[in-house]
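Encoded as structure tokens, here's the structure I'll be asking about.
A protein chain is absent from this complex, but the other protein chains hold their places.
Moving on to subunit A:
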Amino acid sequence: MSADYAHLCSAIVEQCFGKVSQSVSDCLFSATTRTLSQIASATKLSRKEVGLALSVLINFRLVNFEATKLNPFVPEYSLSRQDILCLLRYPRYIHMVQKKYGSIGASIAEELISAGSDTASATLIKCLSEEDTRADSAESYRNIFLQMITDHYIIKRPELILSDEQDEVLPKFESNECDYFRHPNVDLQLIEKIRRGEATLAEAGDSNMIWNVNYDRFHQDFRDAIMIDAIERKLGENASECFRFILKIMYKTTDPWQRKLSNQITFVDIKQTIEKKSNNLDLMKHLDQYITLLTDDSLGFLRRVGDMGGGLYVVDMEHAFQSLAFACIESVITERFGSKAARIFRVIRFKKFIEQEDLQKEAMIPAKEAKSLAYNLFQDQFIHVKAIKKAGGGGNGLAKSFYLFQIKEKDSVRMLLDVCYKSLYNTIERSNFEKNEHTGLIDKSLRLDCIVETMKERGESDEYIAEIVETFTPPEVEILNKVKNRIKTLSKAELTMDQTIFLLQMYQHHCTILPTGIGKYK
């Protein structure tokens, strides 16, 4: 957690939940846990405001609470810092659901995401009351909701334990791992009644089962997509299809977030699965060759570990994300310092430790240029220097030391992640700034659109409408379009930037032992 990440989180929370929540989350970010009164005094907000902000954040699973050790009646709040970034990924989540389950799924995900967490019935009612989705039946909505639970895209929050003792201030929850994806009973008739206004939501039987989207299930898909795309770029379509099946088989026996290696997979297993599910003849014919190709490749996604069952393989997540993170760093270096610098970086990576003079010889770059590039890389912490001091010297002659370039990949990745956080923060700041600069203009255009809309509904003449539209002068239109374009570019940059962040976070999960907060269940 760096200062850059703290700024970014603060900006994201402000954007999503407003100023009050922002100061509460800032206060929690800087501490492990805080009680309500501590937050109130630190932020100088009233207890009521703080309580409200906390409830919103708890609803979105950003804040957790438990009893303090000293006093079981006072809850302490803590922020799940890693999850704040997920708020920016919402468009990606919805897009993915859209691809997988169609528009019904997308609208369910959208409702669930905007509510933070909700019961099944309430979500379905909200979806059904949307105007453009009336064509689909309530049943299809329910089925897809249940399917998403089965596929782990939606997860149940721990259930509240109702107890009769009134003196317990803190609610207690029961969390049971086998219970996370149990289907709720959704009473379609009741939903219909509620929609007609004949019943209220309180009557629904599933009010104690609250659901929200399971970020890590989405992340699992994102991760798979990165790996499969990389293979497709390097080894072609068939190999990537083969790897997709391998991942599918892997998930049967392996926790998707196991850090380093997957459990073993046999060749027979892969062959049977592909013969059953794929109709790619070329892949079936040359399956053994494609697997050899995958194991021999320098990316190192797949590794052969034994001969049982026609060959025993493991998916090497650590090696895979190491290669990918390096590719990512190299791409940044190429863009920032040019391809010669990337060459230098790779030379150091292959040689592990290398002296300045050998470096320029190996990279075939003139001494001066090589020196300046290497020092630039060093200055921006892409590469590091290890000094080896020769003992002695003791007055007669210089004590010679050797300066060797090396790459500390974990440090480089962390540095790059911080740059990403900072850049992301910058895009948010900039787009807020652009919005604030032109608030008057944006408001005016919104008002105008509103007026035109109502006029059209009333059936006013086109000429009259055109006259009203013209009150928006051409220079104003031009500026407005410019601003809109800027904001669009910025939000697009936000999304692409997040892909880099995601890749580097996956590196941290699979190649280090840092706590990343990623797991099958939260």
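Operating definition for what follows: a contact is a pair of C-beta atoms (placed from the backbone, for glycine too) under 8 Å apart; a residue touches a chain by one contact, two chains touch by 3 or more; residues count from 1.
One rule holds for everything that comes next: contacts and distances are computed from a predicted model.
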Looking at UniProt, which of "pyridoxal kinase", "Queuine tRNA-ribosyltransferase accessory subunit 2", "DNA-directed RNA polymerase III subunit RPC6" or "Translation initiation factor eIF2B subunit epsilon" names the chain we cannot see?
"DNA-directed RNA polymerase III subunit RPC6"
Please identify which residue in A:285, A:386 or A:400 touches the non-displayed chain.
A:285
Out of A:49, A:429 or A:476, the sole contact with the unshown chain comes from A:429
With respect to the chain omitted from the figure, which of A:279, A:298 or A:473 is a touching residue?
A:298
Hidden partner interface residues of subunit A, rising order:
7, 230-231, 233-236, 238-239, 285-286, 289-290, 292-293, 296, 298-299, 323-324, 327-328, 330-332, 335-336, 339, 342-343, 346-347, 350, 357, 362-367, 369, 380, 416, 419-420, 422-423, 425-427, 429-430, 433, 482, 485-486, 489-490, 493, 495-500, 503
